[in-house]
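Structure first, commentary second.
One protein chain is absent from this view; the other protein chains keep their places.
The block that comes next holds chain A.
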(Lines give C-alpha, C1' and ligand atoms only; values in the text may rest on other atoms or scores of the structure.)
Protein backbone atom coordinates (compact mmCIF):
# COMPACT_ATOMS: atom_id res chain seq x y z
CA UNK A 1 0.00 0.00 0.00
CA UNK A 2 2.38 2.68 1.19
CA UNK A 3 4.85 1.55 -1.45
CA UNK A 4 2.42 2.70 -4.05
CA UNK A 5 1.76 6.10 -2.49
CA UNK A 6 5.43 6.81 -2.18
CA UNK A 7 5.89 6.10 -5.83
CA UNK A 8 3.07 8.44 -6.66
CA UNK A 9 4.63 11.22 -4.65
CA UNK A 10 7.86 10.85 -6.52
CA UNK A 11 6.29 10.87 -9.94
CA UNK A 12 4.19 13.92 -9.09
CA UNK A 13 7.27 15.95 -8.11
CA UNK A 14 8.81 14.95 -11.37
CA UNK A 15 5.70 16.04 -13.22
CA UNK A 16 5.87 19.39 -11.48
CA UNK A 17 9.41 19.99 -12.55
CA UNK A 18 8.46 18.89 -16.00
CA UNK A 19 5.55 21.40 -16.12
CA UNK A 20 7.69 24.25 -14.96
CA UNK A 21 10.36 23.35 -17.43
CA UNK A 22 7.87 23.33 -20.29
CA UNK A 23 6.38 26.59 -19.16
CA UNK A 24 9.68 28.43 -19.04
CA UNK A 25 10.62 26.97 -22.38
CA UNK A 26 7.37 28.18 -23.92
CA UNK A 27 7.88 31.65 -22.51
CA UNK A 28 11.32 31.82 -23.96
CA UNK A 29 10.05 30.75 -27.37
CA UNK A 30 7.44 33.51 -27.42
CA UNK A 31 10.06 36.04 -26.27
CA UNK A 32 12.51 35.99 -29.16
CA UNK A 33 13.29 33.41 -31.77
CA UNK A 34 16.45 35.05 -33.00
CA UNK A 35 18.07 35.19 -29.57
CA UNK A 36 20.75 32.58 -29.54
CA UNK A 37 20.87 32.26 -25.86
CA UNK A 38 17.13 31.87 -25.78
CA UNK A 39 17.30 29.24 -28.44
CA UNK A 40 20.04 27.55 -26.62
CA UNK A 41 18.07 27.57 -23.43
CA UNK A 42 15.01 26.35 -25.29
CA UNK A 43 16.99 23.50 -26.61
CA UNK A 44 18.26 22.85 -23.13
CA UNK A 45 14.74 22.92 -21.79
CA UNK A 46 13.52 20.61 -24.49
CA UNK A 47 16.39 18.34 -23.86
CA UNK A 48 15.55 18.49 -20.18
CA UNK A 49 11.93 17.75 -20.88
CA UNK A 50 12.96 14.80 -22.89
CA UNK A 51 15.26 13.62 -20.17
CA UNK A 52 12.63 13.96 -17.52
CA UNK A 53 10.30 11.81 -19.53
CA UNK A 54 13.05 9.32 -19.80
CA UNK A 55 13.57 9.64 -16.09
CA UNK A 56 9.93 8.88 -15.29
CA UNK A 57 10.11 5.83 -17.42
CA UNK A 58 13.34 4.86 -15.75
CA UNK A 59 11.89 5.35 -12.30
CA UNK A 60 9.16 2.94 -13.20
CA UNK A 61 11.77 0.38 -14.00
CA UNK A 62 13.62 0.62 -10.73
CA UNK A 63 15.51 2.89 -8.34
CA UNK A 64 18.98 2.22 -9.80
CA UNK A 65 18.42 3.21 -13.38
CA UNK A 66 16.35 6.14 -12.17
CA UNK A 67 19.23 7.37 -10.03
CA UNK A 68 21.64 7.58 -12.93
CA UNK A 69 19.03 9.32 -15.07
CA UNK A 70 18.45 12.00 -12.47
CA UNK A 71 22.18 12.62 -12.14
CA UNK A 72 22.37 13.12 -15.90
CA UNK A 73 19.46 15.50 -15.91
CA UNK A 74 21.15 17.57 -13.25
CA UNK A 75 24.40 17.79 -15.10
CA UNK A 76 22.77 18.96 -18.26
CA UNK A 77 20.21 21.40 -16.90
CA UNK A 78 22.06 24.25 -15.26
CA UNK A 79 19.35 26.18 -13.41
CA UNK A 80 19.19 26.08 -9.62
CA UNK A 81 15.52 25.40 -9.06
CA UNK A 82 15.70 22.26 -11.14
CA UNK A 83 18.59 21.21 -9.02
CA UNK A 84 16.52 21.70 -5.92
CA UNK A 85 13.56 19.77 -7.25
CA UNK A 86 15.47 16.71 -8.24
CA UNK A 87 17.61 16.37 -5.15
CA UNK A 88 15.00 14.82 -2.76
CA UNK A 89 14.20 12.28 -5.41
CA UNK A 90 17.78 11.20 -5.51
CA UNK A 91 18.13 11.00 -1.72
CA UNK A 92 15.05 8.93 -1.08
CA UNK A 93 15.13 6.47 -3.87
CA UNK A 94 18.76 5.63 -4.32
CA UNK A 95 19.80 5.30 -0.67
CA UNK A 96 20.54 1.89 0.81
CA UNK A 97 20.60 3.12 4.41
CA UNK A 98 17.13 2.03 5.47
CA UNK A 99 16.18 -1.60 5.17
CA UNK A 100 12.85 -1.98 3.53
CA UNK A 101 10.65 -2.40 6.59
CA UNK A 102 7.67 -3.02 4.39
CA UNK A 103 9.12 -6.08 2.82
CA UNK A 104 6.63 -8.92 2.96
CA UNK A 105 7.96 -11.67 5.10
CA UNK A 106 5.05 -14.03 4.88
CA UNK A 107 1.67 -13.35 3.24
CA UNK A 108 0.37 -10.21 4.99
CA UNK A 109 3.12 -10.07 7.61
CA UNK A 110 5.63 -7.35 6.97
CA UNK A 111 9.16 -6.95 8.34
CA UNK A 112 8.25 -4.10 10.69
CA UNK A 113 5.64 -6.26 12.34
CA UNK A 114 8.23 -8.96 12.96
CA UNK A 115 10.68 -6.43 14.45
CA UNK A 116 8.01 -4.94 16.69
CA UNK A 117 6.93 -8.39 17.85
CA UNK A 118 10.53 -9.18 18.75
CA UNK A 119 10.75 -6.10 20.96
CA UNK A 120 7.44 -6.90 22.63
CA UNK A 121 8.58 -10.46 23.38
CA UNK A 122 11.84 -9.21 24.95
CA UNK A 123 9.99 -6.67 27.11
CA UNK A 124 7.49 -9.29 28.27
CA UNK A 125 10.27 -11.72 29.22
CA UNK A 126 12.05 -9.02 31.26
CA UNK A 127 8.85 -8.00 33.02
CA UNK A 128 7.86 -11.59 33.81
CA UNK A 129 11.24 -12.44 35.25
CA UNK A 130 11.15 -9.31 37.41
CA UNK A 131 7.67 -10.18 38.64
CA UNK A 132 8.53 -13.79 39.39
CA UNK A 133 11.76 -12.93 41.14
CA UNK A 134 10.31 -10.26 43.40
CA UNK A 135 7.35 -12.35 44.48
CA UNK A 136 7.43 -12.22 48.31
CA UNK A 137 9.93 -14.88 49.05
CA UNK A 138 8.84 -17.83 51.13
CA UNK A 139 10.98 -17.52 54.24
CA UNK A 140 11.18 -20.94 55.83
CA UNK A 141 12.36 -19.33 59.06
CA UNK A 142 8.95 -17.66 59.37
CA UNK A 143 7.16 -21.01 59.19
CA UNK A 144 6.66 -22.94 62.37
CA UNK A 145 3.98 -24.98 64.06
CA UNK A 146 3.39 -24.06 67.69
CA UNK A 147 1.36 -27.26 68.14
CA UNK A 148 4.50 -29.33 67.70
CA UNK A 149 6.27 -27.49 70.50
CA UNK A 150 5.54 -29.68 73.52
CA UNK A 151 8.69 -30.06 75.60
CA UNK A 152 8.77 -27.42 78.35
CA UNK A 153 11.87 -25.56 79.49
CA UNK A 154 11.83 -23.28 82.53
CA UNK A 155 13.91 -20.37 83.65
CA UNK A 156 13.70 -18.59 86.97
CA UNK A 157 15.33 -15.57 88.49
CA UNK A 158 14.90 -12.36 90.39
CA UNK A 159 14.56 -8.72 89.45
CA UNK A 160 14.32 -5.53 91.46
CA UNK A 161 11.63 -2.91 91.13
CA UNK A 162 13.55 0.08 92.43
CA UNK A 163 10.58 2.48 92.36
CA UNK A 164 8.20 0.29 94.36
CA UNK A 165 7.74 0.60 98.11
CA UNK A 166 7.46 -2.70 99.85
CA UNK A 167 4.30 -3.39 101.81
CA UNK A 168 3.62 -6.41 103.99
CA UNK A 169 0.70 -7.40 101.75
CA UNK A 170 3.14 -8.29 98.95
CA UNK A 171 4.47 -11.19 101.02
CA UNK A 172 1.31 -13.15 100.28
CA UNK A 173 0.77 -13.87 96.59
CA UNK A 174 -2.99 -14.00 97.19
CA UNK A 175 -3.28 -10.42 98.40
CA UNK A 176 -4.82 -7.91 95.96
CA UNK A 177 -1.60 -5.84 95.86
CA UNK A 178 0.47 -8.88 94.85
CA UNK A 179 -2.16 -9.92 92.34
CA UNK A 180 -2.04 -6.50 90.67
CA UNK A 181 1.73 -6.28 90.66
CA UNK A 182 2.33 -9.82 89.45
CA UNK A 183 -0.32 -9.29 86.76
CA UNK A 184 1.50 -6.18 85.54
CA UNK A 185 4.89 -7.88 85.56
CA UNK A 186 3.51 -10.92 83.79
CA UNK A 187 2.18 -8.73 80.98
CA UNK A 188 5.49 -6.89 80.78
CA UNK A 189 7.55 -10.08 80.54
CA UNK A 190 5.13 -11.79 78.15
CA UNK A 191 5.06 -8.80 75.80
CA UNK A 192 8.82 -8.65 75.84
CA UNK A 193 9.40 -12.30 75.00
CA UNK A 194 6.50 -12.56 72.55
CA UNK A 195 7.99 -9.76 70.50
CA UNK A 196 11.40 -11.42 70.36
CA UNK A 197 12.10 -12.71 66.83
CA UNK A 198 14.17 -15.64 68.01
CA UNK A 199 12.43 -16.58 71.24
CA UNK A 200 8.82 -15.45 70.62
CA UNK A 201 7.66 -18.66 68.97
CA UNK A 202 8.86 -20.80 71.87
CA UNK A 203 7.62 -18.53 74.67
CA UNK A 204 4.69 -19.95 76.57
CA UNK A 205 4.13 -18.19 79.89
CA UNK A 206 5.63 -16.05 82.63
CA UNK A 207 4.74 -15.74 86.28
CA UNK A 208 5.72 -14.45 89.70
CA UNK A 209 6.59 -16.88 92.45
CA UNK A 210 7.22 -14.46 95.32
CA UNK A 211 7.98 -10.89 96.35
CA UNK A 212 10.51 -9.98 98.99
CA UNK A 213 12.02 -6.84 100.37
CA UNK A 214 15.45 -5.37 100.53
CA UNK A 215 14.55 -1.69 100.60
CA UNK A 216 12.69 -1.87 97.32
CA UNK A 217 10.74 -4.82 95.96
CA UNK A 218 12.57 -7.91 94.68
CA UNK A 219 10.40 -10.20 92.60
CA UNK A 220 11.10 -13.85 91.87
CA UNK A 221 9.81 -14.77 88.42
CA UNK A 222 9.70 -17.78 86.15
CA UNK A 223 9.56 -18.17 82.38
CA UNK A 224 8.22 -21.14 80.46
CA UNK A 225 9.20 -22.03 76.90
CA UNK A 226 7.90 -24.92 74.78
CA UNK A 227 10.26 -26.66 72.40
CA UNK A 228 9.87 -29.27 69.67
CA UNK A 229 10.93 -32.87 70.31
CA UNK A 230 14.22 -32.17 68.53
CA UNK A 231 15.77 -29.51 70.70
CA UNK A 232 19.42 -30.33 71.38
CA UNK A 233 20.69 -27.41 69.24
CA UNK A 234 17.90 -25.12 70.39
CA UNK A 235 18.86 -25.52 74.04
CA UNK A 236 22.50 -24.88 73.21
CA UNK A 237 21.90 -21.72 71.20
CA UNK A 238 18.49 -20.04 70.90
CA UNK A 239 17.14 -21.10 74.28
CA UNK A 240 20.46 -20.97 76.10
CA UNK A 241 20.67 -19.13 79.38
CA UNK A 242 22.83 -16.46 77.72
CA UNK A 243 20.18 -15.73 75.09
CA UNK A 244 17.13 -15.64 77.38
CA UNK A 245 18.97 -13.59 79.96
CA UNK A 246 20.44 -11.16 77.41
CA UNK A 247 17.18 -10.59 75.55
CA UNK A 248 15.65 -9.55 78.85
CA UNK A 249 18.73 -7.57 79.85
CA UNK A 250 19.06 -5.59 76.62
CA UNK A 251 15.39 -4.70 76.81
CA UNK A 252 15.94 -3.31 80.30
CA UNK A 253 19.02 -1.41 79.08
CA UNK A 254 16.97 0.15 76.29
CA UNK A 255 14.34 1.60 78.65
CA UNK A 256 14.90 5.12 79.89
CA UNK A 257 15.56 5.30 83.62
CA UNK A 258 12.29 6.74 84.89
CA UNK A 259 12.10 7.40 88.61
CA UNK A 260 8.31 7.65 88.52
CA UNK A 261 7.68 4.36 86.72
CA UNK A 262 6.69 1.79 89.38
CA UNK A 263 7.55 -1.03 86.96
CA UNK A 264 11.07 0.20 86.23
CA UNK A 265 13.47 -2.71 86.64
CA UNK A 266 17.12 -2.08 87.41
CA UNK A 267 19.08 -3.92 84.67
CA UNK A 268 21.96 -4.57 87.07
CA UNK A 269 19.66 -6.38 89.48
CA UNK A 270 18.56 -8.96 86.95
CA UNK A 271 19.30 -12.57 87.62
CA UNK A 272 18.31 -15.69 85.67
CA UNK A 273 18.94 -19.43 85.79
CA UNK A 274 17.59 -22.60 84.33
CA UNK A 275 14.65 -23.65 86.54
CA UNK A 276 12.32 -26.61 86.86
CA UNK A 277 8.61 -27.26 86.39
CA UNK A 278 7.77 -26.98 90.11
CA UNK A 279 7.81 -23.20 89.68
CA UNK A 280 4.69 -23.10 87.56
CA UNK A 281 2.69 -25.10 90.12
CA UNK A 282 3.22 -22.38 92.70
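As a working rule, a residue touches a chain if its C-beta (ideal position, glycine included) is under 8 Å from a C-beta of that chain, and two chains touch if they have at least 3 such contacts; residues count from 1.
In this section, contacts and distances are computed from a predicted model.
Per the UniProt record, the chain missing from the shown structure is "Lipase domain-containing protein", taken from the list "Lipase domain-containing protein", "DNA excision repair protein ERCC-8", "Proteasome subunit alpha type" or "phosphatidylinositol N-acetylglucosaminyltransferase". Within the set A:111, A:243 or A:263, the residue that contacts the chain not displayed is A:243. Residues 129-130, 133-137, 139-141, 196-199, 233, 236-238, 240-243, 245-247, 249-250, 253-254 of chain A touch the missing chain (whole complex, contact as defined above).
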